[in-house]
Every structure is written in C-alpha cells, then in structure tokens.
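If you scroll down you'll find the structure; I have some questions about it.
In this view, the complex is presented without one of its protein chains, the others remaining in place.
Think of it as A, B and C in the order they're written, each chain with its own count starting at 1.
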Amino acid sequence: MVSAIYILAVGLGAAFLIGLLRDEWRAGAYGVSLAALALMSLISASWVWVLASGDGRAVDILTAGTLPPYAINLRMGLAEAVLTLLINLTGLLSAVYLRDTLFKQGRRALATLLVFTMASCGIVLTRDLFNLFVFFELVAIATGGLVLLSRDQRALAAGFKYLVASQVITVLLLVGIIFAYHATGTLNIDGMAVLSELVIKGGGLAFFLMFIAILLDLKPFPANGWALDIYESAHPAFSAMLSAASASAALFAADKLLLIGGSTWLPVATGIGIFGFVGANLFALAQTNDRRLLGYSSVAQVGLVLAVLGQRDLLGDRYLFIAGGILLAHAVAKAGLYWLSGLVEGRKLTAWSALQGHPLLIFAFASFIALLVGLPPFPGFYAKWELVIALGGEGRLALLGLILFGALLEAGYLFRWFGQALKRERSLEPVAASSFKRAVILSAVAAGWGLGFIWGALSPNGNLLLALPLLFALAFLALEPLSVRIKNSVAIVGMVAWFLLTLPSYDPLQLIFAAVMLLGGALILLASYQTQGQRIGFYPSAMLMYAGLAMLIVAEDAFSFFAAWESLTIGSYFLILRGQRSEPHALSYMVFSLGGAFLILAGFALAAGGDPLFTLAGLAKVAAPIAPWVFLLLAIGFMTKTAAVGLHIWLPGAHAEAETDVSPMVSGILLKAGLFGLFVLLMAMGSQQLYGVELTHLLLWIGALSALIGNLMAAFQEDAKRLLAYSSIGQMGYALFGLAMMNHLGWLMALMFVINHFIYKSMLFLSVGGVAKRTGTRDMYRMGGLITLMPLSFIAVLIGIIAMSGVPPLSGFGGRWIFYNAILTAEYRLPMILIFISGPIAFLYLFRLIHTIFLGQLKDEHRRVKEAPFWLVLPQMIFVAFLLVFALVPGLALRRVDAYISQFHPEGALGWEGLTITSDFGYWSPISIMIVVGVIFASLFAWLVFVNRKAQKVKQFNIVFAGERPFRPETTHFAWNFFAPYRKALGFMTEPLVERFWAAIVDLLHASADLLRRLYTGNGQTYAIQLLAFVVVVYLLRTGL
Amino acid sequence: MAYIAMTTGFVLILIGLYGALTNRNILRMIVAFTVANTGVNLVMVAVGYLHGRTAPILDAAVPVAEAVERIIDPVPQALVLTAIVIGVGVTALMLAYAYKLYESKRTLDISAFKDLKW
Amino acid sequence: MSFEWIKIPYALLTLFIVANYGFLLTAVMAKIAARVGRRHGIPVWQNYLDLIKNYGLRSSITHGVMFYLGPVFRLTGGVGLLMFVPTIYGSVMFSNMSFAGDLILALYFVFFGSLGMALGAGESGHPYSAIGVTRGLSQVTAAELPFALAVYAVAVQYQTLSVTEIVAAQQGGILNWTLFTNPIAVAAAMLSFLGSMMRPPFDVVLAPQEIPIGPPTEYHSSYLALMQTNRAIFPIAKIVIYMNLFFGGAASWPVFFLKVFLIYLVSVIVGVVFPRFRVEQSIRWFLIWAVPLGVIAIVIA
Partner (left out) sequence: MIRRLFVVLLLFGLAMVFSGLMAGYSPDEVLNLSARYYAEHTAQDIGAANIVTAIIVTFRGLDTLGEVTVLFLTAAIVGLVLSHGRREGRGSGRELPPAGELLTTGTRLLVPLILLLGAYVFVNGHLTPGGGFQGGAILASAILLLLLTDPLRRISHRLITAIESTAGLVFVGIGLLGIVLAGGFLDNRILPIGSLGELFSAGAIPIIYSFIGLKVGAEFSSMLAHLSETEDL
C-alpha cells in the first residue's frame, strides 16, 4: 500500500519539477502535471479500494520518525480516502478541461493547480492544527492565483476581495490556534480531542476562534460575498474545483474541529448550516447569472452538510453515510454543472437554451439537477431519507421543516432553470464543441450514477438501481436512437409483461390500480404510434413515470413507496415539460408535487419513529399524539397529486398544454396515484381527530369543494383541453369525497371513479387532442360542425360525456347510484349539498364540449378536415367498447373489490344476485335498463324512420333564421362565452382566489430575495466587515444563549 | 511582561483591522493587514513566553540537562516563523493584485471594484 | 320483482292511458291559462289535431344524424321515465318496468331526453337552439338542487330508495303522506317542480317571444309530432314521481287522474300569476328560496 504522504509528495514534486522545464516545453509541463494528478488519484483510489473492501483499517502516517503529538501526523481513513479521491479527480478532470487555458498560461498556472489540489488533500489528511492552517493558506493563495485563469477581467477584483477575506480569517485562526495550544499543550487534533482542558483556561474562546475561522472558510451565508464573486467570475473549471474540492476539504476540517469542540458546539454548526441552506437558496431565487446561481447553491449545500455534521450526536455512525451522500452528490453535480456552463456562451440562465439539440448534454444537465435536489436514484435521496427519518424520530421538527423548505426552494429554481433551458427559443450562440470538455462532463455524469448505485448498495433500504421497472425505464436511454415504432412496441410489451408477471401478487385493490395504470398505460401508448421520428426523451420519461407507478402499487415499506412516488413525479414532470407552451405549468406542477412529496416524507418521518425501514403497515400502529399530524401531512401530500381544491392550480395548465398522448397519461392515470395513496392511508390509519375536528370530515368538504369548483371552472373554459383538465379536478373531488365517507359504498364509488374516470377522461383527451391536432386550435369557439368530418371522434366524445354525466344506461350512472346509496348512511350531510350542485353543472361543460366542437356551424377553414389519425382513434374505440361492457356488467370489476372492501367496512356490502345489484336501500339492474331503453329507443326510431323516410338532407345554412339566411359560420355558431347568464349568476365563485394566494407567496419570496441580496454590495471591504460581523454575532448568540 | 506584549499584540490586531476595514485605499488596506499580522505574531510569541527563561538554544548557557528548566516554549517560535513567512507571501500577492487593479481601473479605491455584486 | 313478457302489453296500456290523458290535460291547462288571460283558448282536442297535422306534413328535412335522432332521444326519455316508475300503487299491471331500477334511476333518466334533444338541436346549427339549451341547462343546475335535496331527505326518512316502498310507507290515511310527515322537503321539491315544468316564470328556455320555442326551433313535421307526444307524456311521468314521493301515490286510475291534475295545476297557477325570470334571476331565486328549504330538510331528516 502506497503511503498517503506520496499524494502530497507527488503533487509538490511535480510542481517543483515543472519549474525546471523550459517555458517552451508546455506540453511536457502539462503532461507532467496530468501524470502527477493521475498518480495522486490512483493512490487515493487504491486506498478507497482497500478500506472500502473491509480489509485494512485507517492508518496514521508519521513524519520525522516521531510519534504524535510531538510531530505532525497524517491519517488515511475511509472518509479521507474518498475525499482525497474526489479532490484529486476533480483536479485531474479540471486540468483536462482547462487544457487550452493552461497551455496559454504556462507552467506557473500548472504549478498552482497542482499545489491547490495537493493542499486540499493536505487539509483532509493532516491531524495537526497548525499544519491545517498552513494547508488552508496554501489553498487560499492558490485560489488567488487560479482565479486569474478566467478571461473575465472582473476576476481580478474578485480575487483581491477573496484575499482580503482570507487575511481576516488568518488572523482569527492563528490567535485561536495559539491559545488552544497554550490551553492543551499540543497542536495535535486528536490530542486536543481527548484533553478536557480546552473548556477551561479560556480554551473555549480559543476554540471558538478556530472553529469560526474554519466555518468562514466554508463561505457561510451571509458572510460570503467574496466567495460568490469568485464563483461568478472565475473560470468554470476552477469554480468546479473550488465548489467540489476545497469546499469538501474545508467541511472535513470543520468535522475534525468538531471532534475537539465536542457536543456543545454541534448545535452551533447545525444552526449556521441550516441558516445558510435556507438563506442561500432563498437568495438564489432572484439570481439570473448561472454561475452565481451555482455559487449560491454551493453555499446552500455546504450549509446543509454542515447542519448534518452538527447532527452527528443523533445520527451516530450513519452520519458519514448521510453527510457523505449529500456532499458527494453536491460535489459531482456542482462540478459537472460548472463544467457544463463552460460550454455555454451566455451567462443568463436562459442562455442555456443553447443546449437544445444536444440530448446528451441535456441528459447530463438533468442528471446533475437530480443529483443536487436529491431525487432517486441518487445518493442525496438515500441520505436525505435517513436524515429526515432520524430527525423525525428524535422530534427535531423545526430543523426537519427547514431542511425540506430549503430543498423545495432549491428544487424550485433549479427546475425553473431546466425548464427555461429546454423550452425558451434556442439561443444563437453554439455550444462549445470541444470533445474532451464533453468527455469530462460525461465522466461526471457517470460518476453521479455510479455514486447512486454505491449509495443504493450501502443503504439498508435496498438499491433502487436494481429495481426492475426502473432499469426498464433507464434502458430506454440506450434505445433512444431507435425509431418511435420500435420503442413504443418495446414499451407496451414491457408494461403488459410486467403486469402479467406481478399479477399473482396483487390483492383486488392493487389489481384495479395496476390494471388502470399498466394495462391502461399500454393502451394509451397505442396513440403514440402516430408520432414520427425518434421522439428523443419521451420514452425514458414516460417509462420512468410508469415504473414509479408500478413500484408504488406494490410498495411494502415507506421508503420504496416514497421512492416510487418521487420517480413517477420526475417522469411525469419531464413528460409534461414536453408540451409546446408548458414551461411555467410544468414548473408549478413540479413545485407542487415536490412540496407534496416533502410533506409525505415529513409524515413518514413523524410516523417512523427513527426506523428507516418503516413499513406502510406500521402506519396503523402510530400512536395518538402524532397520529393525526401524520395523517394530515400524508393526506395533503397525496391531495397535491389529486389536485384537491387549493392545491389544484398546477393541473389545468399542465394537462392542457401537454402533448396529445401525454394528456391522457397524466390525467387518466397519474391522478390515480394520489387516490391510491389516500386509499393506503385511510386503510392504515382510519379517521383521526385533531383538536376535535374529524379529519375525514375535512376531506369530505375538500372533496365536495373540488367537485364544485372543478365543474364550475370547466363550464367557463374556452379551451377544450383546459375544460377537460378542470373536469378532472371535479372528478377527483368526487372520488376524494367517496373515500372520505369512510363507508363501504363510499370506497366502492371511489374505485368506480378510478376506473370510469380513467376510461372516459383518457378517451376524451385523445379525441379532443385529435380534433385539436386536425383543426390546429384548442379554442372550442373556433371549431364547430365537425360531426360529419370526424364521426368517430364524435362518437367517442358522445359516449364519453354520457358516461361522465351519469345518465343511464352507461356506466357513469353506476357511480351515481352507488353514491346515493352511500350517502344514505353517511353521518355528514352538509357537504353533500355541494356535490348535489356540482352534479348538474357537469352537464354544462359536457354539452358545451360536444356542441361547440362537433355540432353547430362548420367553419370555412375546417371544411377539408379529416378524421383523426388511426392510432388516435383506435384506443378511443377500444375505450368505447370498454365503457359499454363496463356499463353492462360492472360486476366484473367491482364484485371482488366489493368483497375486498368488506374487510375494512363489513356493513353495507352490495348484493350481486342475478342481473340485479341490490343495496340496503335500492336496487339497480344495468342490463334490464339497457334492454328497456334500447327497446324503446329502437321502436321509436323505427317509427320515425317509417313516417319520415323521405327526409332530405339540407345545406348548412338552411335554417329558419328570422326570415333571412345567415352565411357566416362565425356569426351563426353560438359558442363563445357559452354560459354567459350562468356566469352572471355564479361567476363570483370562479374568482381565482387560490391562484392569487400562491402567486402572492411566490412574489413575496422573490421580492424578499431580490431585496435582501443587495446585502452583497460588491465592495470587498464591506464583505470583510460582514465577515467580522458574522463572527461577532455568532459569538454574541453563543454567549448570549 | 507577557501581558504587556500580548496586550500590545491584540491592540495591534485591532488597529490593523480598523485600518483595513475603514481605509478605502487598497495599499493602505494591505499595510493595515501587515500591522494586524504583526500583532498576531506578537501575541503568539507572548503566549509561548515563560517568565525568566531564555531562548531554546542548547549551548554553553543552556546545557542539555537543564534545558527543561531553562528554556521557554520553542513551539510558538517555530509557528511564528511559519506565520511570518506566510504573511509575507500573502502580502506580496496582494501587492501584485493591487498593481493589476490599479492598472485596470487607474484607481486604488476598493469601492471602485464593484462590477460583481448581488 | 323481475321480468315477465306480460309486462310489455301492460306497459303499453299504461303508456296509452297516460299519453291520451296527457294530450287532454295539457290542452285543458292551456285553456285555463288562456281564460285567466281573458282569451278564448284552444279546444281540448287541439293536441290531436296538431299531431295529425304534423304527421301529415309532406315536406321534411334533416340536418344530420343527431338532428334526426334528437326527437327519438327526447321521447325515449319521456317514455322510459314513465316505464321506470310504477304508475298505480299495488297493481302488478301498472308497475311497468320499475324492476330495472329505483328512484335514482328515474331521477337521472330525466336528463336522458333533454340531453339527446339538446344534441339534436345542436346539430341543427341554429343559434337559437343552442341559446335555448344553454339557458335550459343553466336553469336546471339550480332548479334540480332543491328536488335532489328533498328526495334525499325522503329517502332518509323512509330508509329506502325504492319508489314502491316509499309509496307503501305513505298508505293508511292522508296524514301519512310525506306532505304532512315532511312538509319542508315537500315545499322544497314543489318549488323546484315549478322550475322543471317549462312554464312561467321559468320558461325562458322556450321563450316563445324572443327566440321562437328554443331548442326545438328547427324541428317540424314528424319530429315535432314526436316531441309533442313527449310534451304530453313527460310532465305526467315527472308528476307521477312527485305524486309517489310526496302525495301518497295513487292506488287507482281516478285518484291518479285527480292528483296529477292538481299537481299540474300548481305550476299553471303560478305560471299565470308571475312574469318570466331571466336565467340568472331564476337561478338566484332557487338558491335563495328553494335551496335553504332543502338544506333544512336534509339537516332535520
């Protein structure tokens, strides 16, 4: 095993050696440096290998042949090995990335780079305080040099500000060190750690000075303007090193110091850390410069890790896993993003739209963001899971809340950035086409995924990257070059196969959802055959969503449930983002979904009581004081997916702007995930009281309100797809209402809605999508009279609206019938009034939908419109068949579920004798209804045909029109503002109060961020003053408290 | 004795920082920082001082046997040396920066270099 | 309760009786209304004449499939509604097809006809039809609400959704009628009844003055004939529901005729007394006067 000292020796030796080379031999110098960095990485890697594989323990490296504490010693443990590897690799890759610049700048720059890397490793390795200081100084000075690699003239000022700050830090650190030495008589960190005198003899203050100095080296918010300026102006490759390498090193130094400080200083670390995490993320909201944004984000991430270090008393031996997960994910992602920013010309966030058309880079971008946010399957995800569970178990809820809030802010601006990069019109500057720069970036991507795998393997919750559905989804990344038809077929086959594979393991409830989500998803995918080309990015996203859904249904424990939830959220986000003008809506969808996801996470954390392997079944055992809160958190989290009123504002845009075949997926299928969650929740926890309020009662009201508002809003839409989207809100409201009734028939009705809503909403979205595709508009008043041109689509819509309106004889009536029987036993009556109102309102928008599109007057520009493409029509027709069958024999699907629900609500089960379905109150015989109606209809129709056989078809405008003959469809087609009088009567209920509320919150955040960040005046002296102020304030708080 | 030195050191630090934080002229700031550094070094030496003892050099005056009783703490002195050298390095670097800053904007007023902010 | 073939002739018989009664009744009501307005009014057999005339008309045009089917839907709605509710309490002959479903079926089947009608009218492409439909739908949302609440109250009261059982529960003396056992529910229901009868003050849907007869504007000849037939059957079918729910049902045809007449008369009287509401006015009216009653009904139920 090569001694770790060689890492330092090689770095230094190479730095000195290239001094000997002639200025002309640039290539030689460059080669030597690369070789040195590679060698250093190799040494670290070998150590990682040995220590990780278990054989071999942390070793101390002595110098001067003298034992510590009398001589400086280094230590190489697993953490050190990993960090040095990270540092050296970052250095190596950055050196590769910087090739041209380094060639221009010559060997001085090379030497500086080498020393920077070497010194960062030194910070990690050394166990001696003063030696630590020396290495810090080296890093600081090297930074002062490397800043100048950038072409940006402003870097000069930034570098000077940085030096000023480091001067102040030096003063504090030295004074601290010398007094600590005086108090303990040693400079050895471990030596100090064991000695207790540090607290007496004024050692406490000495430690404070040292500790605060190290913290200041972490560029803590808000005393970090100097660092931000560096991040913004330095060469991206160096910013990468600064953010990935030196920040990690400094964090490790802080960790070592905490060994000395002991548990009394942990809260300080946590406090400063979490303050920085939230604050920096808040400030980043108002940031438009990409590199500065990344700087803010780095500060935030470092803060988070610091907070975790402060929790080590709680986390025990897992804290390395957690802190390491967050830290490495941050380092890789941040380095990658900085390198990526080197390829982009403009510095505005929107300039990243240059990446469009480079799928590989987009994928890298997405991976890095997912790494940062801590989405599965990346290390941050596992780490955050254990962290949050531990915090919840210990009841450190404030910290937990702040962490989740900060993470939400971060996700907000990162995904906004991503959306802008993908959807804004492509900027003209080309992406730098340097192959090795891309190689560097891609290696970072690979590292990220590799880390994800490792962390998955280390986590007790099992490795997500071994989950078959997820792998299947990821496999589509490899299939991207293939054409749509192949990929689509693979996808369909895969989903059906997975369904059949897992079929035996489902209970009836899971079976219903699985059928809807997997088989239904495959059915909708038929529509995707009508797209051409490769459709880059569609299949990985869609399959990711379906994988999430598939895993969600079968999830046994909270972790896999949450992981599945996150994956389906990400997948659907990418899907929705694909729409033409869907950027803002996709963003709000993502923010709401992640917000909901974090609430769910918090709920699990509360419930789990510190057990990361908490099972869903365990929800039932949660005890009284926290149970209602768990219930509340989880319920709200799930309701963000079902778009319950108040959390619904993301839905209309997201569903309306999505692509034709995506809308049915996200509407017909995705919404059901929320319902499934609620099912699981209610089954496990039943109903809970909070301050005497029955929470299910609350859900009743929310469901009823959603039904009312959703239907009402739908009636006033001009955009067909928005109309359908709003109606989804209403339908989910019904389902929620049914669930919240907490009785047998209520749940049955909810399930009925799961099936029905899936069928007719998918059908309607497909046919409306087809019409929109043909007519080139989604505004209904621009259409009209299409019945003769698109008969099949018309039939689909006709059947769809009859079913949805609940008019017999189609299946929608079954839902209504069950609903009436259910409410007869419900103890809460008032919310029903809302349901009663919203029922008829459905007719308004349904009639509007079919009338203004297919009936009325045909527009001139549509006279040549053809029927929708075959692949769009086919699934619709299949759905029609389903609806009719389901209308005739609802028992097929419902009987077993009915029996299944009986274990939760024994009373009130339905009777299924013969053709008639009987409840305690009434009866209903679908087939007889169908026959009776059919017979009457047929005979009357026959009679009409008989008396009216020679009726002749007349032209469009041949109507009784006050004696004259209209000729312009626009003026004759009554469609726009269809329900004007209704608006007069009830329009007040459609005031967008909820939108205003959320908009106000967002504006508040942005405004405060924009105002507060002026704290960074750009004056280096002011920065130094802030630095000092930070120290004094912390000191006062520390002594004051 | 130790106290006087130490107090002087601290006062020097404060003076230095005051100068560095209030003078807008970059050169003055640099000088102020050197003052502060000097203060730090003074403090370090003062901490290592033991009353009535001599320099840690073993010669006729201080035989090896009595070293323990006769010499003052050598460690701070070693540290100070390092600290001084590092201080010199940083100062030189800052001076170089100051030169380039002046070259770029023809002024030495720190508040003139605010292109980067927020 | 199940199906035997004999039910079909019985059902046709019911249909025949009700249809004729409907023709006469509507004519009588029209006459009453005219007399109140100091006009002479139509003869009682006018409907038959119109029917014959419409069937006899030779010219007949169509605007398309839905247009053609519209009246069929409409009449199917009327007849089906009649079929799904037992007409005469206790008689197997006139229990029709009520085995197919209970009260809820009837309630939702009400919309079947209007929906199909609306579609047909829509395809005619006539703006007035569409306007009429929007008005109708808008008004229905408010007008149906009190009725729904009342029905719910009654169902809770009798703990059943089966019409027959509800009627059974009201037998044995006039005081057992829901009218007296649950007056508030009945009041709410009757208010919404006014709204559903297409008579003033809630006839803005047809609005004979400014948009000649609303949705059916484009319909003529045999289409119109079918719809006239429906206009005779449908109100009665609806009244039958009211009668069964609130007024003790009818054990024999005379009682049936009487009760239907009286209930119909209510809407006529109100109609001749009040001027017409605009849509938003009627909506407000229902929300302010009728709905609260319904709410009280279900709260105390």
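Points to keep in mind about this one:
Here is the rule we use: a contact is a pair of C-beta atoms (placed from the backbone, for glycine too) under 8 Å apart; a residue touches a chain by one contact, two chains touch by 3 or more.
For clarity, every value in this text was computed on a predicted model and none was experimentally measured.
In the full complex, the chain left out of view touches A, B. Touching the missing chain, out of A:L34, A:A158, A:L174 or A:L209, is residue A:L209.
When the omitted chain is restored, the residue from A:Y30, A:W47, A:Y97 or A:F130 that touches it is A:F130. Remark: the omitted chain is touched by one listed residue; of A:S46, A:T63, A:N463 or A:T788 this is A:T63. Taking the whole complex into account, chain A touches the unshown chain at residues 3, 5, 8-9, 12-13, 15-20, 61-66, 69-72, 105, 108-109, 111-112, 115, 119, 122, 126, 128, 130-131, 134-135, 137-138, 141-142, 144-145, 148, 153, 156, 175, 179, 182-187, 200-206, 208-209, 1025, 1028-1029, 1031-1032, 1035-1036.
One chain of the complex is left out; on chain B, the residues touching it are 2-3, 6-7, 10, 13-14, 17-18, 21-22, 47, 49-51, 55-59, 64, 67-68, 71, 73-75, 77-79, 81-82, 84-86, 88-90, 92-93, 95-97, 99-100, 102-104.
We take it that only the chains that are shown with their structure count from here on.
Relative to chain C, the chain whose mean Cα position lies farthest away is B.
Centroids of chain A and chain B (each the mean of its C-alpha atoms) stand 50 Å apart.
By the touch criterion given at the top, residues 785, 787-788, 798, 802, 805-808, 813, 816-817, 820-821, 823-824, 829-830, 832-833, 836-837, 839-841, 843-844, 847, 850-851, 855-857, 916, 919, 921-925, 928-929, 932-933, 936-937, 940-941, 944, 947-948, 950-954, 956-961, 972-975, 978-982, 984-986 of chain A touch chain C in their complex. If you check the complex, the residues on chain A that touch chain B are 130, 134, 137, 140-141, 144-145, 153-154, 156-161, 163-164, 166-168, 170-171, 174-175, 177-179, 181-182, 187, 225, 228-229, 232-233, 292, 1013-1014, 1016-1021, 1024-1025, 1028.
If you check the complex, the residues on chain B that touch chain A are 13, 16-17, 20-21, 24, 26, 29, 33, 36-37, 39-40, 43-44, 47-48, 75-76, 79, 82-83, 86-87, 89-90, 93-94, 97-98, 100-101, 104, 110-111, 113-118.
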